[in-house]
Structures are given as structure tokens and as C-alpha cells.
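Just one protein chain is left out here, and the rest sit where they should.
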Amino acid sequence: MSSFEPKIVAFVCNWCTYAGADLTGTSRIKYAPNVKVIRFPCTGRIDFMLLLKAFARGADGIIVSGCHPNDCHYTSGNFHARRRWMVFRRLLDFLGIDVRRVHFFWISAAEGAKWAEMVNETVETVRKLGPFERYQKLTTAGVA
Amino acid sequence: MDDLRKKAKELLESKQAGVVIGYGNGTGDRVRAIFAQSPADADKLVFDDRCLQNLTVYLSKSEVRKIGKPAVVVTLPGLRTILQLASEKQVAENDIIVLGISPEGALLDLPGFKAITDYVASANLDYTDAEMRNLDEVLKLSLDERFQFWNDELSRCIKCYACRQACSLCYCSRCTVECNQPQWIAVPSHDLGDFEWHVMRAMHLAGRCVNCGDCARACPVDIPINLINHLLAQVTFDSFGLRSGTSPEADYALSTFRPDDKEDFIR
Partner (left out) sequence: MDTNKKLLKSQSLKDLLGKLTQSGKTVYAPKRKGDQVDFQPITSSEELAQNYVQTVQSPKSAVFPRVEELFRFRNNSDGVKLTERDVKTLPDMVLFGVRPCDAAGLQPLRAIFTWDYQDALFKSRMEKVTVISLACQSADEYCFCTSVGLSPGDPTGSDILLTKLSSGDFLAEIVTDQGKSLADSMTELFLPAPADAKPATLADVPIKFNHEELSKKLASLFDRTEVWVGQSLRCLGCGACAFVCPACACFDIQDEGTTHDGVRLRCWDSCGCSLFTLHTSGHNPREVQSQRWRQRVMHKFSYMPERLNVFGCVGCGRCSRACPVDMNLKEHLTAVMEVKA
């Protein structure tokens, strides 16, 4: 029986999570292959539209991950990001978008194991939620 | 109303103001914004409970500013707008004269930003019961019902941008949806374009919306678009203790932070 393989897009910061994910690989830790990683200088660079575009292009789930508070390479980018996500998450929920499809982490360059664990958890959570069909419908509706 | 007209005449006669932006009678029993430039024009000013439009939107309009120093008739949302615009460096204290009106319809003496700040501080900025009921009616729906509700409402959006143009805080000369290298937010009014637009507008107004309701009143197809902005105003207050339009030097919630901001969803 074939199981649904969710497509996960991960927006990660270069200095912490991306390096951490690298460590996962060099440590030969196996984890779910469903994630496509997109590297940013900092989580503070992540625009809300990036998440919406990911969903529109077929992502069933999204990971956003960066440096722990106080460890941001640019000092405060992740603090700004945190505020934005606190508001954005409530907006998505209000509009009927399941926020269990968007996961946020602080993963440092040393946390290779955590990256694998968090990706696996995200994939399983989104697998249970199924394909993000209602968003896909939005991308084709309303054109004559 | 008499006090207002008297004050307006005074300002125009003494040339302290070049234009008084206020309300006048319109089609049928509507009111409309009027721009009194002479004492005779000032007689056309009215004020009653039909007067809801946030007239501070005209402070960002070049052809209005060209007339001369504006005096603007405002109620609480308009007063908050002025403070918010001041904190965003869009309006200076000596740029404008404020003709504040109390909820009882009385003309207020608000000679400067400090007076406005004190007045706003003394006012109740919580949502009214009716406003909370409207918000709660959506919040109590299930996730799926909320999606259906907003899909039904937002897919009717024709992207006329009346909501944006009516909003006093949407003053960007080039809106994010008009940036096309690349075209970041979809322009057409298909379902996705409608969704993307309203999400982004809501985020750009989070912590800035002053609860005037003009967006919903302006919408030609009656989408309760103000509910989204109201929710985010509530969220920014609950999360960060910040409300828009309370001081001419306030911090904007989404460009500041506290190291101890608390959330429960980042692992």
C-alpha cells in the first residue's frame, strides 16, 4: 500500500541550521528525504510570501529554522523573525490554514541530530494531515 | 457642530489653516469628505453619527496638501492614526491642525501631539462588545469552517484596492503588490491572488491598524475585511503589549523585539 509522501520545504539560516543539517549528513544520520532545503543568510530574511509561494508550488508542509535566540549571526535577525511568526501563525490559523503544516525550530550548527529528528517529526505530522489539497485548489480557482 | 463650524471659520479666516478636511452632506443621506477652503465653505461642515470615514487618509494626498496647511476633523481612530503616522515620520506636529471630536460630538482642544497622546491614553481602546462578537463568530468556527468562510468571502474580492486606498495607514506610494521585479503578490483577482493580497496587507498592518473600519466600509462587495486586521491588532496587543496610535514615538511591533518575547511553538 503506497503511503502519501509529503513534500516539505525548509527555509533555514546559513549559519546555524544549514550548518547543522550539514553535520547531520557528515555524521551519516539517516532521515526522511522529503525535505527540500532553501538556504537564507538569516531567518530574519524570510518573507511571509515565501511560505505562501511554497504552498502554492505544491509544498504540503514547511519548516522554518534558524539560530537560537542570542546566537544570531546578525545579532537580532531571529528575534525579528520570532515576532513575525508569532503574528503570522495566528493569521494563518484565523484564515483556516492548519498551522501544523508549518514548523519552527531553533537548530544550531552543532545540532545535527536535532535536525534529523525535527525533519522526521515534521514529515510524520504532515503525512497524517495529508496533501494540502485545499491550498492547491486556490491556485487554480477563479480564472475564466 | 456649531463649535466645529466656528473653529473652522476662525482657522480659515486667520489663515492658520489652508483647508479644513471635514464631513459634508452627500448623496441621499450619505456624508462625504469635504475640503473647506473659505469661511463660507465651513458652513457646509456637519458632524453626526454618519461621520465614520477616517479623514486622515487625505493627509497623505498630495493634491490636498498642496492647498495649504490642513485642519482635519477626527474622532478616536483618526487621533490614533495621527499618532501612528507621527511615529512613522509621516506627519510632523506643526504640519497639521487637529479638530478632534469626542464620542459625544463635542469639539476637543488638542493643540499638539502631547494633548492627543493624553486623550488617547484616557480612552478605552478595547474592542466594543459588537466588535468582539463579530470576531468571536469567526473564531468559534472550526478550522475547516474558517477556511470555507474566508474562501467564500475573499474569493469575491475584485482587487479594486478600495480597502487599501481607504486605509490611512496604507500610504506607500508604491504598494508591495505593485512591485513587479518579480511580481511577488499575484495581481489578478483569482482565488490565490485574493488570498495572497489580503494576507500580506494584514501582515503589513499588524500592529498599525487603528480599528477605524474604513476598509470594510469601502469594500464594494461587502467583505468583512476589517475582521482580519482587528484580529492581528488583538494578537499584537496580547503578544507584545503594543497598540497602534498611542504615542508619536511608539515602537512598531514588527520592527522591534524583546529578547524575552514568549512563544509556544518554536522547538
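Some observations on this one:
Per-chain numbering from 1; labels A and B assigned in written order.
Here is the rule we go by: contacts are C-beta pairs under 8 Å (C-beta built on N, C-alpha and C of every residue); 3 or more make two chains touch, one makes a residue touch a chain.
This one's a predicted model, so the numbers in the text were calculated from it and none came from an experiment.
One chain is not displayed; in the complete assembly it touches the shown chains A, B.
Checked against the hidden chain, the listed residues B:20, B:34 or B:266 yield one contact partner: B:34. Residue in contact with the omitted chain (choice from B:64, B:85 or B:266): B:64.
Considering the whole complex, the residue from B:4, B:59, B:138 or B:186 that touches the absent chain is B:186.
One chain of the complex is left out; on chain B, the residues touching it are 26-28, 30-35, 53, 57-58, 61-64, 158-162, 164-166, 173-174, 178, 183, 186-190, 193, 214, 217-218, 220-222.
Touching residues on chain A toward the chain that is not drawn are 57, 142-144.
Here is the rule we go by: only the chains that are shown with their structure count from here on.
Averaged C-alpha coordinates put the centre of chain A at 34 Å from the centre of chain B.
Residues of chain A that touch chain B in their complex: 47-49, 52, 56, 69-70, 76, 79-80, 82-91, 93-99, 103-106, 118, 134, 137-143. Remark: chain B residues 138-139, 143-151, 155, 184-185, 188-196, 199-200, 202-203, 206-207, 228, 231-232, 235-236, 239-240, 253-259, 261, 263, 265-267 touch chain A in the complex.
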